[in-house]
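A protein chain is absent from this complex, but the other protein chains hold their places.
Right after this comes chain A.
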Amino acid sequence: MKFLPVTIDLEIPNDIDKLYDYAKRVLANILEHVELDVSQQQRIKLILVELVTNSIKHTSDPNTQLQLIIDHPHLSIQKMEKGLQIQFSASSPQIPFENIDHILKISFSQENKHQIQPLDQYRFRFLNPFKDEGLSIDHMPEHFGLYIITLASDSFIYQYDPQLKENRYIVNIDL
């Protein structure tokens, strides 16, 4: 293990078909600093693919950036993009949250529902989507991006800075 922490700033690719090679290169970069088992490596690749795919699908900011903070015992993968805050469907509680004491149910569409724990008015953590639900194809979502990041990480936090108009997705992995 080399000197930690190490912070690495990365551009993200805009060609979706180069994304997996990008994820493998970033992983190789991380492995220069810390040892990871196969499961951790698989989870990191999934997180990188889904964070970048989310940006390609939903973001107009051409300067979206990724930042890796490699430390021990945590690795943090953070994505920053400028623009409006994350938008939920009209029936969901919105940022800034009025009630931060309870778990909230939010959705982006009928097929894309989540439970979140507000941490403050502009910050929340995604919760395990399958914790309390049985498995049924009828209730299976068809949008898995945020689920995958939540399940592959040890914590997945979103925060919005209204002054800077900056969205930050913070994914933490225990090493």
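One rule holds in what follows: a contact is a pair of C-beta atoms (placed from the backbone, for glycine too) under 8 Å apart; a residue touches a chain by one contact, two chains touch by 3 or more; residues count from 1.
Following the convention adopted for this analysis, contacts and distances are computed from a predicted model.
J.: For the chain not present in this complex, what protein name does its UniProt entry give, out of "Phenylalanine--tRNA ligase alpha subunit", "Cytochrome C oxidase subunit IV", "sn-glycerol-3-phosphate transport system permease protein UgpE" or "Anti-sigma factor antagonist"?
T.: Protein name of the absent chain (UniProt record): "Anti-sigma factor antagonist".
J.: Tell me which residue among A:Lys57, A:His102 or A:Lys165 touches the hidden chain in the full complex.
T.: Spelled out, the listed residue whose C-beta touches the missing chain is A:Lys57.
J.: Of the listed residues A:Gln42, A:Ser89 or A:Gln110, which contacts the missing chain in the full complex?
T.: Considering the complete complex, A:Gln42 is the one touching the chain left out.
J.: Contacts of chain A with the missing chain: which residues?
T.: Residues in contact with the chain left out: 16-17, 19-20, 38-39, 42-43, 45-46, 49-50, 53, 56-57, 130, 135, 137-138, 140-145, 147-148, 151-152.
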